Structures are given as structure tokens and as C-alpha cells.
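Of the protein chains in this complex, one is absent; all others appear in place.
Per-chain residue numbering starts at 1, and chain names A and B are given in the order in which the chains are listed.
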Amino acid sequence: MKFQEELKKCISDVMPELDVVIGWCASFDPLHATPHFMRRKEDIDKLEISPLSVHNLATYLPGLRGKKVGIVVKGCDSRSVVELLQENLIDRKDVTIFGFPCTGVVDQSKIKKALGHTGNVESCEMSDTALVIKMDDKTQTLAMAEMLADKCSSCRYPDAVISDYFAGEKIGNKGEKDVDYAAVEAFEKLSVPERFGYWLKELDRCIRCYACRNACPLCVCRDHCAAESRDPHWLSQENNVRDKLMFQVIHAYHLAGRCTECGECQRACPVDIPVLMFKQKMNQEIREIFQYEAGVDPEATPPLLSFKMEEENITEKVW
Amino acid sequence: MKDKNHYLPEMATINEVIQETHNIMTFRVTFNDPGVMENFTFEPGQVGQISSFGTGEATFVINSPPTRKDYLQFSVMRTGEVTSKLHILKAGDQIGVRAPLGNYFPHEDMKGKDIVFIGGGIGMAPLRPLMLYMLDNRNDYGKITLLYGARSPVDMAFNYELPSWLEREDLDTHLTIDAEYEGWQHTVGLIPNVLLDIAPNPENCMAVTCGPPIMIKFTLQALEKLGFKDEQIVTTLEKRMKCGVGICGRCNIGSSYVCMDGPVFTAAQLKELPNEL
Partner (left out) sequence: MGLVKYLKSADLTPWLEELAQENKVFAPRYEGDAVIFAPFDPKQEISIKHAATMPPKKTVFPQSEKLVDFTYSKDPEDLSRVMIEGKEVLPEGTAVVFGGRPCDVRGFTMFDRVYLAEKTTDVYYKARRDNTSFITLACEKPETTCFCHWVGSSPYDATGSDVLATPIEDGYVLESFSPKGQKLLTSKLLENGDRWISKGQEVNENAVESLTDAPDLSRAPQKLLDVFDNMNFWEKAAAKCLSCGACAYLCPSCYCFNITDETTGMKGTRFRSWDNCMSAQFTMEASGHNPRPTKAHRLKNRVGHKFSYYPGIHDGVISCCGCGRCIKSCPVGIDIREIVQEAINHEPAIG
């Protein structure tokens, strides 16, 4: 990626003022990256931005409040940063945002489906159009467009919506244009019993690890979560699919008007439960009722965290 | 032979409830099954998991001595969910008891020695069973001193017993509170400072202490100043516990499980453990 050197130099110049800069680097195999915490100039050498840079690093910001933190963001990640700023969960002066032109990241489960198995990857060469993967003494080429995460195929914010430094040339954000809720709309064509049956089946294998919650940048109350509270007592610890569904519903409600659909919840799930759709449905409703999209304007207030005497689209009384 | 089910509580009935302070209540209980009550044995310092069914369990020391087995006594400070539910119970109500759990005070090793008890607030609860046990076996032990302190007289537990302890000739009792309080006729001063004033002789002596973490910290410093070695100091720890039998993996400090290898530890043993109190 052409902007890598520019980005590295930029971080290197700013690093003396910061306690840590968070980016990505290579991980346990050629098909994975991992968050990279850079504290010294030598750490910057390992920084690598690629379609494997799937992690939304904004989730680390609230925990590092009080420190001077640099963060490398994709467009979608930057929206999480904006959301955290809107809710006063981080301080703008302590966060230094490095943007770059993002052409999308892969969805590991798509790669796994295409290859059958990804446990023995020996090498992975990536270009804008393809992934060339060598494993089990065979080389396979996958079309990048087919391996991209769904959010990337319909991405409207490839460039960070807020940044202090931007390496490379901006691609151009589409903003409100071409909002896509096709997945939700297709699902809603099913009958209610079919939809409920789908979720009971998918959530059955949930292990209540809360990876979905902890990967979310906005779930800052993860250490005191309603799901684990005994007082009030919302959920039991019983291995019961209704409790698991209840958690997803609580989670989606707590994120209404705040979720930026970064998809980390779904990506983090160790048993691949497609939990993102709950939040997409919420966002669709929020859009209709409040004409609001989360994580775009740092000066805005999420609708459910604000108060209006008269709502524009909620008619409580008909005079 | 069927293995004992360590998770099944034994049902017990509350005989008496005593309001010690605004947030400490004492429960005197007997097992519903008289056979269980009769065969129940325990050592001073051992604990039990007390059930408030529907809410959960919490760990409390059996703070009556094995020499006085008319009932088992537990003193409960109201701090959370289970303790709040226990605090609304009355005589005649039912609780579950899983006991005895954990290790106990090394009273055999303490025979023939002088003993100094230093208790702070609710920390007196685990010291009480050992102290009464020793008083019930008086000839086995040397001089016994008690230093019991609390924030104020209304924060002192076992108020109704203090006069008898003060009167006893075979027990040297010192009471202290943190700040002046109208009508208080005993010492005013922080426990570690009062301890330095009393200056017990460390020779052939064991110190047993329990109380809030900050009190323990400074008490240990005072004991060190007085010349007590780590092997001479005994304390009992608190941890969040669930199974109580060293399985659920929660109460460990390094490879020591507080519910099995503790809760009683000497200061020497604590120094060997990783620093994770």
C-alpha cells in the first residue's frame, strides 16, 4: 500500500508527544493481523496496514483515557472515535487520529468458506484485486472483491471522517447517499415465526463469552454490564437460548443511535453468530425516526441521549 | 460408598438474631437434623458458605468456638446482595450451611505461648472463636492479651460480651476507638499506635490479627517494630468464594487456594505467596 511509508513517517514525527500509538501488525499466521501498540520508534517498523487490518482499534480508547494516544483508523473506525467524542467518553485533545485511504478489509469467515479451512496457511500475497494463498502445498487465488467484508462492499466512508493526519490520497466519502439495508429487508421478508426460529437456532451455540460486547468500542460499561448484574437481575446464568437472545436485544437497544455498524461484534464471535443484524435493524429504525446516522458529526448528540419537547417523527397524541 | 456432595447445603434454623451494630448482625443457628448438629466438628478459624436460597452464598467464619456447641454463630456485615438478604431474616427462618471449609488457626503450635489478639471492627469475628477456645482451655496457653478497636463504640461488635472480657483476670483486654466519643472510658487511638503502647513481648508469643486491609498493613508494621517475626504472626484472609473446595478457580493467590490452603495464613506464608491480596 503506497501510503504506508508516509504514514510511518508521520507517526514517527508525532510519537515523541504521545504515550502510545495503536495500529496493526502481522500476527500468528499470514492470514491474520493483530493490534500493534507502538511506544518507541523501533515499534513503527512493524506497522502494517492491509486488508487484514480488520480490528476496530477505537475500542481501546476509553480504557486509555488520560494518556496521550495515537490511533490509526479506517473510515469505519473513525466513526467510532466520533461517537466516543460525542458521548464525552474520550478527550479530543488526548487523541491523535491518523487516517489513510481504506480499500476494504477481508471477512475471515468468507475466506474460510472459500478455502474450506485456514489452519495451515503458509503465505498470503495481497493486491487490490486478489489474495494469493499458499497452503497444503497448493496455491489458490481468491478475488478480493468476494472476500471483502459486507460493510466494505457498501462502504460510504472509506476516508476517516475526522483525522489529525491523513496519509495518502483520500478516496472520497459518499455520506448519506446509497444507504443499504438490503440484508435486513431480505430477512424481514420471512415470517415472524421463521425469523424467531432462525435466531433461536443461531443463538443456541452462544457461549456467553461477551466477545461481541467487549469488542464494541461503545460498550464502555463492559465491566458492569446489565447482562451480568444480579441487582437488577435481567438475565440468568442458565444455558438458555432465550437468555442469550435477550442479551442481544438488550445490547442492540443500548446501542440504538450509537452503533456505527463497524461489525466488530460479529467478527469477534468465536462461534460465528451473525449478531450484526440486530444492530442494523436498530439503525434502520433510528434513521427513519430521527434521520440520524451515528458517528459522523463530532458536535452532534445521539438522539436517545438528547431531549426534545416535541419529537418530529413520533406522534404521541393526535389533536 | 457414595461421595459427599460438597455443593449441597445442610439446612439450619436461626435460633437468635443479635443486632451488633448498624450494619453487623449475628446469627446463632442449629442444624435442622439433630444428628448433623451432634456430629458436627470444626476447628477455630474454619469458615462456612451460608446460603440465602434464591440469592446465593457468602463466606463467613464460624465465630463460636468448638467448645461451645449449643449453636453455630456467624456475624454478618451487610455489604452486598447476599448479606442484605441475610439481614432481613429472623429467628425461625431457614438458611443453608456448607461447613466447615478451609484450614484453621494452628492452636496446637500455639500451646504454651503467650497470645496477642489484635482485631479491628468486624475483624474481631474470626478472632473470637480462637480466643474463646483458648479461654476454655486456659491452662494450655500463657498470657492472653486482646486489643480490639473500632471507629467508635457504636461500631464495636460483641458489645454485650466486652464487659465480661474486661472483667476476666486471665485475659488482658484493651479497647480503643479512633476518635473521642462522649462517654467512652477506655483508650482513644489507632490500633497500631495503641499496640506500640501496650508493647507486648514478642518472646514466645504469637500475634493473631484480622481487620480492614489498611489496619492489617499498619498492624503488621507495628508488630515488626516490636520484634515479632513473620512466623509469629497469624491472620485470616477474605476472598470472593463460590465452591469453597478449591475447584471453581476463583479464590487463588498464585497456586494457593484461600478456601483450602487458607483462609488462615502466617505472615511468613503470605510473604511466599505472589502479591495479589
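Note that in this section a residue touches a chain if its C-beta (ideal position, glycine included) is under 8 Å from a C-beta of that chain, and two chains touch if they have at least 3 such contacts.
All values reported here derive from a predicted model rather than from experimental measurement.
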Which residue from A:Pro62, A:Pro274 or A:Pro298 sits in contact with the chain not drawn here?
A:Pro274
Which residue among B:Thr21, B:Gln46 or B:Thr83 touches the omitted chain?
B:Thr83
Among B:Ile24, B:Ala58, B:Leu171 or B:Val234, which one touches the chain that has been omitted from the display?
B:Ala58
Using the touch definition from the top, which of B:Gly112, B:Gly142, B:Pro213 or B:Gly227 touches the missing chain?
B:Pro213
Missing-partner contacts on subunit A, residue numbers
20, 27-29, 32-35, 37, 55, 59-60, 109, 112-113, 117, 119-121, 136, 201-202, 204-205, 207-211, 213-215, 222-224, 228, 230, 236-240, 264, 267-268, 270-274
Subunit B, residues in touch with the chain not shown (by the definition above)
3-9, 11, 51, 53-58, 79-83, 92-94, 96, 213, 238-240, 242-243, 245-255, 260, 274-277
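Note that only the chains that are shown with their structure count from here on.
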Can you give the whole-Å distance between the Cα centres of subunit A and subunit B?
50
